[in-house]
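What you see is the complex with one protein chain gone and the rest in place.
Moving on to chain A:
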Amino acid sequence: MNYSDTTIWWIIAILGVGTFLIRFSFLGLIGSRPMPPWVLRHLRYTSVAILPGLVAPLVVFPAATGGVPDPARLLAACVTIAIGYWTKGVVGAMLAGAATLFAVQHLLG
């Protein structure tokens, strides 16, 4: 790494301010002003539009196996989704997924 101390501090400061402005953007500028129904209809899907795509490559091509699909991780992901979907509970789904991962890893040794 060939950056001066000052340069690195500038990078950190700009990333800090920039990331804050991204987070503040709509919450700060729109505030309590009403948004049109079609915008709200899109925003209702933010969670389900981001998290599955964020996680999909980590599930299918895990870095821990060098990017090779791994039955234990794929099954653990499926169990997590299934339990979370049917029970509507976050903690139960996490525990079920973790238990599946360890059980399958143990069985496949």
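For this structure, a couple of remarks:
In this section, a residue touches a chain if its C-beta (ideal position, glycine included) is under 8 Å from a C-beta of that chain, and two chains touch if they have at least 3 such contacts; residues count from 1.
Definition applied: contacts and distances are computed from a predicted model.
Per UniProt, the protein behind the absent chain is "Predicted branched-chain amino acid permease (Azaleucine resistance)"; the candidates were "Urea ABC transporter ATP-binding protein UrtD", "Predicted branched-chain amino acid permease (Azaleucine resistance)", "Beta-lysine 5,6-aminomutase beta subunit" or "Dihydroorotase".
By the touch rule set out above, chain A reaches the unshown chain at residues 1-3, 5, 7-16, 18-20, 22-28, 30-33, 35, 38-64, 73, 76-77, 80-85, 87-91, 93-94, 97-98, 101-102, 105.
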